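Every protein chain but one is kept in place in this view of the complex.
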Amino acid sequence: MEENSNTAMRSFFQMRHVTRKFGGLMAVSDFSITIERGELMGLIGPNGAGKTTVFNMITGMLRPTAGDISWKGENITRLPTHLITARGIARTFQNIKLFADMSVLENVMVSCHYPLDSSFLAAMLGLAKHRREEKRIREHSLKYLVEAGLAPFAFEKAQNLPYGLQRKLEIARALATEPGMLLLDEPAAGMNPMEKMELAAFIRRIREKNGITVFLIEHDMKFVMNICERIKVINYGQSIAEGSPDEIRRDPEVISAYLGGASRAQG
Amino acid sequence: MSLTLFLQQLINGVSLGSLYALIAIGYTMVYGILRLINFAHGDLLMVAAYAGMYGVLLFSLPWFISFPLAVMATGALGILLDRAAYKPLRQAPRISLLISAIGASFLMENLALVLIGGVPKPFPRPDFFGYVIKAGDLHILVLTIYSPIITLLLVLGLLYIVFKTKAGKAMRAASLDFEATRLMGINLDRIIALTFLIGSSLAAASGIMWAMKYPQINPFMGVIPGFKAFIAAVIGGIGNIVGAVLGGFLLGLCEILIVALLPDLAEYRDAFAFLILIGVLLFRPTGIMGEPIIQ
Partner (left out) sequence: MSEKLKFWLNVASLVLLFGVLFLFSRYGSGYQIRILNNIAIFITLAVSYNLVNGVCGLLHLGPNGFIAIGAYTSALLSMTPAEKQLNFIIEHAIWPINVIQVPFVVSLIAAGVAAASVAFLISFPVLRVRGDYLAIVTLGFGEVIRVLCNAAQSVTNGPLGLKGLQAHTNLWWSWGVATLAVAAIQRLINSNYGLAMKAIREDETAARAMGVDPFQRLMLAFLISAFFSGIAGGLLAHLITTISPGLFTFLLTFNLLIMIVVGGLGSTTGSIIGAVLFAWGGEALRIVERPMEIGPFTIPGIPGMRMVIFSLILMLVILFVRKGIMGRSEFSWDALASKFAGWRRTQTPP
């Protein structure tokens, strides 16, 4: 017991025996994972395996039926989403959930919202303090747009952007919350090989520059094997393997879960 | 309070509840499939009452022809209401649908006001429903006893349709998964029309009985019963037909008994109903028959 809690304290991010039931259906069962600071972790599994459910539980959108989640030593299992974001875990969504009718810049500005210094009264009275803060938020947000290469589109409505740029915006606004860990839900979906390469480079860059830990869900095997240092495999809500890309590639359980008969036919 | 009085109020409560139940079914069926609160539903009572009245007074039809005709006409009006006010907004955000429903409700009420006038008109109650049974100290209008019976018969008929016919199966499927039902090749438009037809007809039946119970009808008579029936539907679990019936009876009983036991608070009667609604929505929004929310 003592040792477990100490391990929890030392671990950057940890999920322990997390389970999620929907009525009779076990969406996720006894899922545990430890992620260290600065890691590039992948979560893969067949469709419907429970990957997004795991993300939803981490970010407080779903409550685990059992188990707990800790981040930097704090138990975040029952925290509401916005507080988890404030604590430093941000995410993108599988189906892009941008603020469609708002401009690209405004989408990022929303992320700069929570550590607001000036009160709403200052806003309504138009005080200088408020105007200064608005300026700061604007400049801060523009920085993220520049980094993502979206600055030329700052005043376009988010819904008018081409798909690839929308995905970039998803990531940019998550980054603007200045997270310690970034959860990416199928970031490469719908991208061509060129865009995927750019994305991989981008992810590595944010890890190097900002020291952000990345935990991503992906279907594209090549992408995951290429970029992730460690991979966790989940099937029918249960963890079936964990390890380096090479280990996962050779794990018989993973192969049978994913590829079924194909590899047997080949090999 | 004497036993006789209590018994009388009990019967009144059940009777009132049966009227609420019939109206509540319409709300719940439409909400189940379209996720729409049909604000204009309560006004259908009013239409049926006026139709029934004019059938008797203007066209000299006997009540057993005029009333069913009124019910059918109102049922058809329900379909028309959907076609005009809700169908164009199937893909629109929910707020638009609600606004359209509110607009339709106000339109119907004020159209009736313009065409018929706001002065309450007396409803021709047939003697068949009108004589009073005396049992000892108990004085009961025979309508009060007929209402729950008629309601039960209608509900049984409805349950048969919903659970034993193909159309009913389609309705149940549509309330569970709208898109999948369409993909199965089922003509959703017809199912929706059927839903409105049934729901509106039941509300019409209730409207006629309501008019016989409180024989002064006016263009706004459907507002309060409509809202109370909605509360009943929510209490029972919105989307659930049995729940709507249960909720209707429960609300009718509570309303009569609370007023009987605490006559000083009679004025606050309507406020109670709203507070019950708010309470249910906050603490058990899925109602009696629904499943508790997992989150």
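Worth a mention:
To keep things simple, chains are lettered A and B as they appear, and every chain counts its residues starting from 1.
The rule is short, and it goes like this: a residue touches a chain if its C-beta (ideal position, glycine included) is under 8 Å from a C-beta of that chain, and two chains touch if they have at least 3 such contacts.
Because the structure is predicted, anything quoted here is derived from the model rather than measured.
Only one residue in the set A:17, A:63 or A:82 touches the chain that does not appear here, and it is A:82. Summary of contacts with the chain left out: across A:23, A:126 or A:252, the touching residue is A:126. Although one chain is not shown, part of subunit B still touches it, namely residues 35, 37, 85, 88-89, 92, 94-96, 98-100, 102-104, 106-107, 109-111, 113-114, 118, 230, 234, 267-268, 270-271, 274-275, 277-278, 281-282, 285. In the full complex, subunit A contacts the hidden chain through residues 59, 61, 80-83, 85-86, 90-91, 93, 97-102, 106, 109-114, 116, 120, 123-126, 130, 133-134, 137, 173-174, 176-177.
To be clear about the criterion, only the chains that are shown with their structure count from here on.
The distance from the centre of subunit A to the centre of subunit B, each centre being the mean of the chain's C-alpha atoms, comes to 48 Å.
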